[in-house]
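Scroll down for the structure; my scribbles are underneath it.
Just one protein chain is left out here, and the rest sit where they should.
Here is subunit A:
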């Protein structure tokens, strides 16, 4: 018997829950939680049903993390939210941007990525947080993270914190900007992992060399059943990495280019929970001044079933014209049903879903604030 699906909808003005029945036909919106708060990410804990963490701040109030143990009925604020060390010329944490539950063998562990770029860890289920100093104080941090003032709109961010399901000490992080980095010792030491990724906004590297860091991954995902397979939606394309290899392969070049408009730029990438070769992306317009809207006003999801060798446009049910939203990097996710449900939230406050792996789309909610995150519970 398939279980019901809850979607946690993080927005610029608060958090909502969109609850679907087991058939995913009837949906009910509840909330807002934290009305007026900028909620960048809200994530349910797959290890502990009912536990949800939400990263929030407001225009005035500084950043914090809220935790619910009862599916969002009540919330408690972290006693010690993520913060950088107090020190001369120290960094100031603007907001928590990303939340990741830790390894299944460490049920009290969570990771958080921040703006400006920082990695934080909680060992007590989100109540208190400490910096992962192996990264935050790394001797090359300033090189890798760059100048925060030169970061993307909304701030230079650390995101896509990935934990290898085979090894709690094996972590990946990504930074916009900065690139993707790997640790095999629980965050004590790090190595860049960007070979093969384009960085069109940097000068061409000398022949035979490559940019070790400075890239702009928008979203990186690791397949839970095939953890050696990673996918990356980048500022400059879509890439796949098969470990133990260390060179990313460009799979975005295989996307169709209707009317000669490239479709390999976007924010999210979402993986099929069982098939490592199936993934979904949501292209955005990256022509001339980078409008960052649906290309030509015709939004579409693209899906690959062969690891990015070929792609199918999936726009049935979506607006056919004059629709100018896009989808942020945390705002597309998939459930574990068969067939898989795929969901995305738009910058125009709509939640769309498909119960057949993207073949047909239905609007599940509208009139919400700008959506930053859609996560399945």
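Going forward, contacts are C-beta pairs under 8 Å (C-beta built on N, C-alpha and C of every residue); 3 or more make two chains touch, one makes a residue touch a chain; residues count from 1.
Here is the rule we use: contacts and distances are computed from a predicted model.
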| item | value |
| --- | --- |
| Protein that the absent chain corresponds to, by UniProt name, given "ThiS family protein", "Imidazole glycerol phosphate synthase subunit HisH", "Branched-chain amino acid ABC transporter permease" or "Chaperone protein DnaK" | "ThiS family protein" |
| Touching the absent chain when the full complex is considered, from A:51, A:83, A:175 or A:220 | A:83 |
| Touch with the omitted chain, as defined above, among A:2, A:23 or A:62 | A:62 |
| Among A:55, A:93 or A:332, residue touching the chain not depicted | A:93 |
| Residues from subunit A at the interface with the omitted partner, ascending | 58-62, 64, 77-79, 81, 83-87, 90, 92-93 |
